[in-house]
Structures are given as structure tokens and as C-alpha cells.
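Report on one structure; see the data block that follows.
A single protein chain has been omitted from the complex, and every remaining protein chain is retained in its original position.
Per-chain residue numbering starts at 1, and chain names A, B and C are given in the order in which the chains are listed.
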């Protein structure tokens, strides 16, 4: 195989304790022409301080509208092996669990059909197969399905759902995040593979309010575990923490956002009526405290990155439901599908659901999907007096008068 | 004099412990035809659940553009004595201090020229002389100036400044609110009497962050006393409060927004570096704690009621200055006049300065009036990445390149 | 024009200094601390050791000159003719002789001006003109104020609350009472779009100004019956009445649909919590003069709940923030409706963007 290109700038990034992506590309470059050209083009970007990829381009696999990101070098003469260099987004298994066996098979398949470079994982959660040519797309897809894998989302469709490790390894999981993720993914295969919405739709499942999958910041629907009853408390263990040097007053009590704890040096008292399920005290004393027994999740809606109307965080949509109960999940799906209908009907092109709700108003949105407003949806009621008093109310009054 | 009209509904409001405005009108109605008609029309409003005044009407005194609110009954046939019923806004003395002597003279004057009804005071702070006819406006004005009084503002002008009682009776006053109020009022007589702005401009002066004149909620410029150095602390008196039963930990320390206090049962420690000058601890223990000695004020800008763009609170404009220093006041006036120039030039009709700043951007506003941005102006820096990078910066770079 | 030359103008208000009592002149800026001696009475102690006693009496705000003269008489009798009014329209007598406090209180009571409002109590209600003087009013001002103050009077006359409680009233969305930052605000509201008088509109008003006045762009220029006028897209109107303010031909007043809304949880002081806007609690209560019992009932219910449950120094809004709004709605039993959810400019920022919920 040919020599690697000279990369004095990139070589600097082989130094230091953190794993080096340059080393990874170099290893691959020993086997793959494309990776050699990638290295060359990247060095050029480092020298010129500018990227060298052309804008998009629609490529894909038969019958799918998403899952492949088309990419072309803007220096195809200099770097012909990456004149196309498309990535495939492959739907990861819930919780990113693998066996060495399945990983090796994936590797073999990708060495055969693509660059041999991956992202484990992309920031939505997919396995990213980084770079192949247009003719290799279908064979890669075939290779994937042979291994039991399928593509993830891209474009205006359901994006690959992802979740925290949840009950698989975490004592705080308030519902089965892996199961719900798998269930939603399987239920919405069509919506995942065939863009049909005004814009993308992301689901992210976190088992408790620590939100280890950052769902509240980057999911159109964020499903975050929580509980209804009292925190489970083991006073003996609390004492042990105190004896071991934890300053319970300063580090726990004074950090409680509900201001509902007190500590007299002997006994920790939680006024659970005002506990906000923030997790802090539990995080600090995992042996002494645990979420209650009546567990479930809060469903939130609408977060996204800033383009176009500014970033949004998800906000409370259903204060409490139990995702481990199949009936409640069925109801949730009905609501989701109702939202998709309304949003697809009335949403503007490239308008995420969070932006859509703000444009039409939460009250109107709820009416359109047939749900009732509850105070949990707001941080506080409106501060401005610009109320669109509901007309039907007045009609009722008028009717009363007519009678 | 004629009988009082029948007012069965209003009569209900003569009952109960709180002073009754109906009684006041009835007393006046024994002397004044207009008050009798006012009583009659008000009873009618109570019966019909609707006001009976026509929309505005421009009346005033010679050479003044404000200070009189024109008002006409929409039932002039039924209530001829209030077919005109204009009010005069009379500029109160700073701090609403009076002698019985001056009040009696005002009363005599107003009994002669008007309804004999007043508001002590209007919600901007003026003495409101409630109701007279058009021909009586000039004589009333003459009566007022003979007593050393003058009209207050109305329309798009400087409105009557007002202030808390400040150093006259309050140990917490961090500057002389009465003096500054008088000074500004006298300096801006022309702006007060002759509307020349896009909209109204209100000044309100509070001696400390307790803001007893609600300046932060309803003044285009809010001048609120504060201090720079450490809280003055008397440990003996702190102990006495504790001994007298005050729960210093719960009621003081845990309410400190700077989280900068601690109490070990004996000694209160304040980490003044992080004190936010909120006043709470001082309010609770006035004998033990007091604002520091290096006193002055924070200047805030832009509050207003909700019409049209939503209500605003004033926000920090000058973090600290000393209004007791004539030179600093002179500088402040220069800045105020600069603001008026820019706002008068660029402001839209009926756009308060707070709305104006939001429309053009705080950064641009500061540039226009020649002030530097400081971090105290914001609760936090921007959260969105939509930065209008300054072009001159880039030009500088370009220049560098040219050299 | 000779007359105009003689005319005295722009003299400004009288200098306040001439009205200050001697004890204040002597101790101006030199006060050391204060103590509340009993309801409505406080003592300020100066560095000099001087003691100033303030007796605060309920203000009527709407007062006749005949009443003012009686008050002036009391000032002469008890404190050398010196008095002041407060920023909430109460009357303060400034005494140096402690023994005169009780006689003054008795005289004030006899005059119908009971004392109170100092410390952790309810002070009088900042308010506006209502049907007494304004064309814009969706409700009366003085009448509701009187009805509410009669009802909550014990909390004025005593210091039995966790913190101060400030009530304000404005009779329309112009909010002259600056009710937007009050513990409890009563706000007059319209609920029907303007009735445009196409006959006179073009004569009375500048059409472009009228169009520009509408925050929701509900007003469009239109020809009606051959006259230049405007048209209101009714679904887009949220009844702010700004069009009426700039144009008399667009009144919104409507006896059946006007009424009041109730707002809670605002504050102005910087003590502990930063200043806060009031938030919508009850979207609409019909006008029910002369005593608006539904309004007074709602307000006393809120105050009772707060007084029973809040911690020391916790203003109404601070208490609600601690226990959370859902809990507060649950405690009050007031139904949460579509109207409570903001849908104006910053709506999204008022949504609950966390899982900090009480269940």
C-alpha cells in the first residue's frame, strides 16, 4: 500500500494521554485508500483552517428516506478516494450494550464495505459508519440487516431513540428505559425510515431526574423517570454517612431545592409533600436514600438546538405515568400519534414540535390534541394580561341568557 | 342645597371599618352640585356595571402641555354639573410632607375652584384635584402658583418624580432621596410641563433595596440606594435578637440569597464579598445590622406597565454612583439628557424607553449614548448564539492584515 | 399678552424642607434604628437619642377638603401641625411625645381612620380611578378597594401575617396602579373586542396609529360602508384596549363581559427574592357591585392559606414558589385553565422546563 501523506499538523494530535483519533485514522489508512485521502484532506483543512466538504447531496438505500448522510469532497481531484464519503447511521441496541461477537461481525462487514472508521457513537446515539461510496450503500445495508441491524433516522423523521443504562445497571431507574426505547423504536420503524414530518422528532429515555441521556435538552419527547410516594429512607445509613464525615446540613439539606429537609444532628427529616424529586439527596447518600416505590415517569415535550427560534428545553407534558404498564404505553403512543397528526397538518416546514407549540400556543395545542391543561405544565401562570378569553365560555353564558 | 340622590348601592359602601370614599363624596355633595351629580352618575355605573365617562379630550392651562386630564360625562343631560369634570395633577412636595397650614390653604383654594374632592395621592404621586370645569382651570392654576404649587406631568413628558421618605425618617436611606427628587423635579420643569418625548418618562427614588416607592416596577429610571462596603454589624445586638427568640439560622441565614451568612449559635458571620445587598438580614435585625458606610445608589432603567409589549421591570444601568455628590448628579443628568436625545430621535411614537432598548438592543443603545457595557447589567450573558459580531473589530483585523 | 407675561409658571413644587418637622430636620440622615411598638405605631431612634413616633392611619385616598381639614386639625393637636402621606396613600402623624399616641389613635378612630398597616400586615390598596373618573375602566376601583379592605381589615389593624402583603388594583390593562408586581392584584378586564364606530373613526383617529396600536396585529385598515375605517380580526383580539386608548371610536366597555381578574405572587422589594411579577390566578370574575363578594372571598381565602402555611418572612410569591404552583392550585381549589398558560411573547420561558414537581 502507498505511503501515508505527510501530516505534520495532525501528528501533533497523536501526542498526549487522551485516545487519538489521528492514530485511528492512520491505522485505517494503512488498509484503506479513502482513509489516506481523508488524512490528506484533513491536514489540508488544518493548514487552511477550513473544511473541505461539499454541501449535502441526497443518497440513500432503496425504500428508505433517511439513515445515510451524503458527503462529497470539494477537492475530488486531490483526494479522489473520498470524492464520495457517505456515512450510515445504524440504530444501536438500547443502552449501547454489545457482545464482542456482534462487534467483530460489524467490524468485518464495515471493513469490507466502507472506510473501517466509525463513531461509537454519534451524538444522537447511532453507530456511525463513517464514509463509503455510493455503490457500497446497498451492500452495506444488506450486510447490516444480515447481522440483524437496521439504519437509524435522518431527515424529517423519527430519529433513533436512545436511553440511559436504566434498570440494567442503575438502582435509581424508575422505569425500564431499555424496554421502552426498544418498543418505541420497533413501533415506529416506518416513521423512522421514511421522513414524513415537518422536521425531525427525537425520543430520549432517562430512568430518573439525573437524566443521564440529556433528554431534557435534546429530545422532542423526553421521558424522565420519577416517583410519586415518599423517598425510601434508611436512618441507620444516614447516620453512617454523617459519621463518615458528610456534612449533612451544608451539603444535603441546604442544597435541597424544595427546602423540605431538616437535620438535627441525629435524624434527617424529609417533608415529602414538598420534595421536588430532584435526586440530590439520593445522589449524595445512595445507601441511605432511594426513590419511592410508586415509580413512573414525567413526559416532557419540545427541546431542541437553537436553529431557528432559539434553543428550547423540554417542558412538562404529562406529569406522571407508568411506562412499565403496557396499557399506559399504548395510551402514550396514541397521544404521540395525535401530536404527529396535528403537527404534520399545521406545522411549518422545518418547525420542530417545540417551536410549533410556542407558535400556536400551548393551550391551543392541547385542545387540538384533546388534552387538558394541568398546572404542572408551567413554571408559573402567565404574567401578562393578554388573555384570549375562550369564546365558547361566553357562548355558554349567552345560551344561559337565552333560556 | 338640593337633596342628595338616592344611592342604595353606594350606601352599602359606607359600612365597614375602612374609610369610605362614598362618605367623602357625600360630604362634598352637600356643598357642591358637581359632587351630587358625581354621586348620581356613580350609582348609575354601579347599577349598570359600566363607566359613564367619555374618552379624553384635550384641555389644559396656558403654555403647559400636561397636568390636566380632560373628562366629560357621557350623560350630560342627566348630570349637567359634571358635563366637564377635569382633574389637575399637582406636584407634591418630596416625601409627601405637609404642614396643616399649607394643606388648609390648598383646601380653601380647591373648595373655591373645584369639586372639593382630591386624591391624596394619585398613584404616580401627585396631589389629584378631582374634577372641575374648563373655565375654572386657569383660576385653579393661579390659585396653586399663589400657594407655591405647580402642576405635575401628564402626556409624553417627564412625570412627577417621587420618592420614599428616605433620610427624613429612615435609618436605611443610602442617599438623600428627597433632595434628589426635588433637584430632578426643578431641573426638568420644562420637560415636565411640555410633552416632547415619544412617551412618558418616570423617575422614582428609593433610599435602599427595600424600594418603598416601588420604583423598580414603575419608573423609566429607578434610583435605588445601596452600599459598597461591608454591612455594619453589632454582635452584641445579634445575640440579643437570638436570646429574644429569633431563629437566626432559619429566619435569617437560610433566607440569604447570597448564601453568604453562617451562624454557629454564638456568632453571625457574613462573607460580605458575596452579599447581594438584599436588605433581608438588616430588615430582620435593625438594631444589629445596618447598610455599610460607603453608600450610594444603583441606577436602573426601563420599567413600565404591560401595554403594549408586556410589563417590564427596570434593569441595572449604572451599578453604583453617589447621588449625594453634586458632581455625580450632574453627570447623571448629562446621561439622562443624552438618553432623551437618542430616544426622542429614534424612539417610535408611544414607545417607552424600556421598550426602545429592547427593540434596538442594549448594546446598541449603550453605544448610542456613549456608555460601556458592564456585567452588572445582565442577570447572565446571552444564552443564544445569535451574535452580531461587531464589524469594527473585524475591520481592525483587516487593517492589521493590510499593514 | 401682558397677562401671559405676569403669569407665574414652572415654579415646581414647594421645597419639602419647609414642611419637615423640627425633629426630622435635627436628625435628618442620622436615624439609627426603629422598632414597631404596636400595630400602626413605630418609633425611630436617632443617633442623638431623639425618638420619633409615627402613627399610621388608613388613607381614604379619595378625600374631600372637609376631611383633610379635620386631619390637619389632628396634626395641630398632636404634632405641631406636621404630617405626611405614604407611598401607599396612608397618613402618617409624626409625634415626639409618646404619651400622645393613644389619644391620637382614639381621635383617628372616631374620624373613621383606624391605624395599622405597619410591619407584617396588609397596608392600603394602591389603586386607580375606576368609574369615578376614567373612561377606560372595566371595573370600579374605590368600591372594590373598600370592600376588600373591610374584609381584610383585621390584617391591617394587626401584625399577624408571615410577611407584608401588598394588594393593588387597576381598573384596566393600562395598570395605572402598577399592579404587575403585587402580592395580590385585582385587574379590571374586558372580554369583547372593540365595537368600531365606522361613522366617526376616520374623523377622530389616525388610521395608521390605530393599526400600529394593536400588539397582535388584529387591526387592519378597511373601507366600511364607503367610509375609511378599520376592521378587527376578532379571533386575534385579546382585549387589551390599546386601540381604544389611541382612538375613542373603538370602545370595549361591556357591562356583561367586563369584570376582574386576580393575580398573585408579585413583589417589588429586593429583600431575599428578586422582584417578581404577579401571575394570573383567577382569569375572570364578573363585576358584582357594590361589594364584589366573589372577589373578596377569593382574596381572603388566599390570605388565610398563606397565613396558615407560609414560613416567617415568606412573601406570598415566595411561599408559592417554594411549595410550587401545582400545590398552590390544589390548596386553593381554583381550577387551572387554558387561560393560565402564557401564550404571549415569552410563553415558552414560563413552561416547566424541569422535572421539579411535587406529586
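Simple rule for what comes next: a residue touches a chain if its C-beta (ideal position, glycine included) is under 8 Å from a C-beta of that chain, and two chains touch if they have at least 3 such contacts.
Because the structure is predicted, anything quoted here is derived from the model rather than measured.
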Visible chains that the absent chain touches, using the contact criterion stated earlier: A, B, C
Selected residue (touches chain absent from view) among B:224, B:238, B:253 or B:288: B:224
Of C:275, C:290 or C:317, the residue in touch with the unshown chain: C:275
Residue among A:36, A:71 or A:380 touching the omitted chain: A:71
Residues of subunit B in contact with the chain not shown: 209, 211, 216, 224, 226-228, 257-259, 273-278, 298, 300, 302, 312-316, 319-320, 354, 357-358, 361-364, 366-367, 373-390, 394, 397, 401
Residues belonging to subunit C that touch the chain removed from view: 270, 274-275, 345-346, 349, 353-356
Interface with the unshown chain - residue positions in subunit A: 9-10, 12-13, 15-25, 27-28, 31, 38, 42, 45-46, 48-56, 62-64, 69, 71, 85, 87, 91-104, 106-108, 110-111, 116-121, 123, 125, 130-131, 142, 145-150, 162, 164-165, 167-171, 173, 176, 178, 182, 185-186, 189-190, 193, 209-214, 216-218, 224, 247, 250-251, 255-257, 276-280, 283-284, 286-287, 290, 305-311, 313, 349-350
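By definition in this document, only the chains that are shown with their structure count from here on.
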Centroid-based (C-alpha) most distant chain relative to subunit B: A
Separation of subunit A from subunit B, taking each centre as the mean of its C-alpha atoms, in whole Å: 49
Junction residues of subunit B, two or more chains touched: 306, 310-311
Touching two or more other chains - residues of subunit C: 173, 175, 180, 215, 240, 256, 277, 344-345
